[in-house]
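Of the protein chains in this complex, one is absent; all others appear in place.
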Amino acid sequence: MKRALYLLSVLLLASFVVAGCGKKDEKKAEASKAGITIGSLGPLTGQYAADGNDIKNGVLAAIEVMNPEMGAQGPVNLQAEDDACDPRQAVAAANKLINEKATAVIGAYCSSATIPASEPLIAAKIFMITPASTNEKVTERGMPYMFRTCGRDDDQSKAAVKFMTDQLKSKTIYIVDDKTTYSQGLADNIEKLAASSGLKVLGHEHVNQGDKDYSAVLTKVKAAKPDVFYVSLQNSASAAPMLIQIGRMGIKSKILAQDAVYHPQLIELAKKDAEGVFLTFGYTDKTTPAYQKFADAYKKYGEPGAYSAYAYDSTIAYLKAVKAAGSTDPEKVKAEMMKLDFDGASKHMKYRENGDSGSNYVIQVIKDGKFTNYWNPENGELFK
Amino acid sequence: MDFFFQQLVNGITLGGVYALVALGYTMVYGIIQLINFAHGEIFAAGGYMGVILISWLFAQGYPPFLCLGVALLLAMGYCALLAMALEKLAYKPLRQSSRLSVLLSALGMSIFLQNGLMLTQGVYDRAYPGEMVQGGFEVGTVMISYMQIIIVAVTVLLLVALNLLVFKTRIGKAMRATAQDKTMSGLVGINSGRIISITFAIGAALAAAAGIMVGLYYGSVRYDMGFVPGIKAFSAAVLGGIGNITGAMLGGLIIGMIEVFAAGYISSEYKDVFAFIILIAVLYFMPTGIMGENVDDTRV
Partner (left out) sequence: MTIRASKLWFGYAVAMAWFYVLLWPLLGIKAAGLEFAASFAIWSKVAVAAAICLVLYQVKQAGAFNFLTKPTERVGEAASAAFRRVPTWLSLAVVLALAVIFPLFTERYAHDVAISILVYIILGLGLNIVVGMAGLLDLGYIAFFGVGAYTYALLSVHFGLSFWLCLPIAASFSALAGCLIGYPTLRMRGDYLAIVTLGFGEIVRIVINNWMSLTNGPNGVLGIKPPGAYWFNGASLEHVWLNHLEQLYYIILALAVFTVLAVYRLNYSRIGRAFEAVREDQTAAELMGVNTLRIKLLAYALGAVFGGLAGTFFAARMQFVSPESFTFIESAMVLAMVVLGGMGSIPGVILGAVALIALPEVFRGFELYRMFVFGGVMAAMMIFRPKGLWPAKRLGARSEERE
């Protein structure tokens, strides 16, 4: 007991020393690390590590592009933090970023990490720009420094349902999701909208995250023979085995998925079973100079993932605002953020009052091993 | 009725994989009463070895079935070596300590190996190359793919081989003796350290085979693929009666079936709940599993 107490007090003392050193280091760092610190937050380990790394790489690419332009305000440093998509770790990482004097945080990936992490960040007047959390609640809590570069679930479901009724002329659908804030939220929206647009919902099944065997559910789908099979899964790694098993099972329905399954590895993994799969995705014109600039900067990290371009644009937007404001003062930067109006890599960047940047979902199809723009819900026409 | 038979086919395939992984748990448990948490990671390592070796052999232009066979054997050997190293490093020094300490050491090694795989192989899924095994045939409207047949065939083959090894050879006899009583078997000249090593190696080889099968079946592998099947297989081993080899096979099959039929007929989101409820119910009425356990009565 006594030795334990002794050890405890030593440990506590040690933690004081460490904390003290940390403070000293910080001061030193502040002196040497002039410029701007941007944090990135996302799952670098765990199930969604691939997406978290895409975000981090997007931010890195943007910093590289912007650094020469920042002049005396630069250089821009990145502090990448891991939240493992766990709310507790996300809040710890957010507090760490506050300590590190980050002025903006690009992230997080999972809506369930973004929402709790935003509380301390926004309270500390740090910008939080999510490139990936599409849940409506992210921006609908009236937080002044919360921005979103990707689209929203409700917009995406509208585009999907419009495609099914207008273009595919389908009568019946079958829905499956894997029960995450994002994938289920979207699937529920689809179910509601479908019912009101005259589509018959034959079934709505849920699978668990991390499952790879979907044979039981797919057998049901096969028996129901829907016109469209709507697949809402959290990422490409779970979608690939689903597509393979759909192919193996011989399901003839058209398959429609959403933006989270967008990733080059989907085609690499599912190979020919990915052919002909439709998905809703934010429209990106890959021929614009802005996209080319992004693609060049990103080259060394491999193929861009679903959220790489959004993370890139979020970072660019913030840095442009800082440059225009001439300082990192939150009020001034916020005013500049609202004035932004430029062509980003992923889309035209213009933030609205609530922090959203609008959605521009189109339908893509996987054709000859490539994601190809297919149909535009705005005018109901096929892309050429 | 077709629906039923289709689900039956699905269940047998899934159950076969669980059975192969469950055997590793049950054999290790039978001999040193340890829940080897790192077993799921060995399964994942097997899957990765499969991808790595098949990609390489495939690129050299060997025919698919040769690639598969050679990769299967090499991956089984690799995982056997990995498991033996694990045992020497993390479990052997703790042979005299409390069983919970070994359990935690196993948990630590599980995290370590999983992240080791992530660091060496990357966070993205790795695909099996080319079109390894394609297609299938239909009986009525029941779809049976060739891959499912390969999985069941390999599983049955390995199970028969294991049974022969355990019940017909000298090594098997020594393993059974060590499981019954380490001190006594030591007295009659059995090197228990070596037997424990061999047990780990065999369990790991089976897990490696399961890893490759699963990788081929789902088309890809990933560093954390061992976690969920690990827990399921562990449940299967307990359901059958932990330490009991026949029990583990049966348990694997039952868990696979419950999962598929619960998802097919009741609700796919609650399928794991049904699996666990049946497990708990069975243990409530048969506290030592379906086949009964095969070890003496020493517990935490």
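Just so it is clear, A and B label the chains in written order, and each chain counts residues from 1 on its own.
Assume a residue touches a chain if its C-beta (ideal position, glycine included) is under 8 Å from a C-beta of that chain, and two chains touch if they have at least 3 such contacts.
Keep in mind that what you see is a predicted model, and the values were worked out from it rather than measured.
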{"item": "Hidden-chain contact residue, picked from the options B:Pro64, B:Gly116 or B:Gly172", "value": "B:Gly116"}
{"item": "Candidate in contact with the missing chain, chosen from A:Thr37, A:Ser112 or A:Thr315", "value": "A:Ser112"}
{"item": "Option touching the unshown chain, where A:Thr37, A:Asn135, A:Thr280 or A:Thr328 are the choices", "value": "A:Asn135"}
{"item": "Identified contact with the non-displayed chain, of B:Phe5, B:Tyr146 or B:Tyr270", "value": "B:Tyr270"}
{"item": "Given B:Leu14, B:Ile150 or B:Ile242, the one touching the chain that is not displayed", "value": "B:Ile242"}
{"item": "Residue numbers in subunit A that touch the chain omitted from display", "value": "1-9, 11-13, 15-16, 19-20, 22-23, 44-45, 80-82, 85-88, 91-92, 95-96, 98-99, 110-112, 115-116, 119-120, 135, 137, 141, 179-181, 184-185, 206, 208"}
{"item": "Touch list for subunit B against the chain that is not drawn", "value": "29, 33, 35, 48-49, 52-53, 55-56, 58-59, 78, 81-82, 85, 90, 93-94, 97-105, 107-121, 129, 231, 234-235, 238, 242, 269-270, 272-273, 276-277, 279-280, 283-284, 287-289, 298-300"}
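Rule of thumb we're sticking to: only the chains that are shown with their structure count from here on.
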{"item": "Approximate Å spacing (C-alpha centroids) for the pair subunit A, subunit B", "value": "35"}
{"item": "Partner subunit B, residues of subunit A touching it in the complex", "value": "45-47, 49-50, 53, 179, 205-208, 210-213, 215-217, 219-220, 222-223, 236-237, 240-241, 244-245, 248-250, 265, 268-272"}
{"item": "Subunit B to subunit A touching residues, read off their complex", "value": "2-3, 6-7, 10, 13-14, 115, 118, 123-125, 127, 131, 136, 138, 143, 145, 147, 214, 218-220, 222, 224-225, 227-228, 259-264, 268-269, 271-272"}
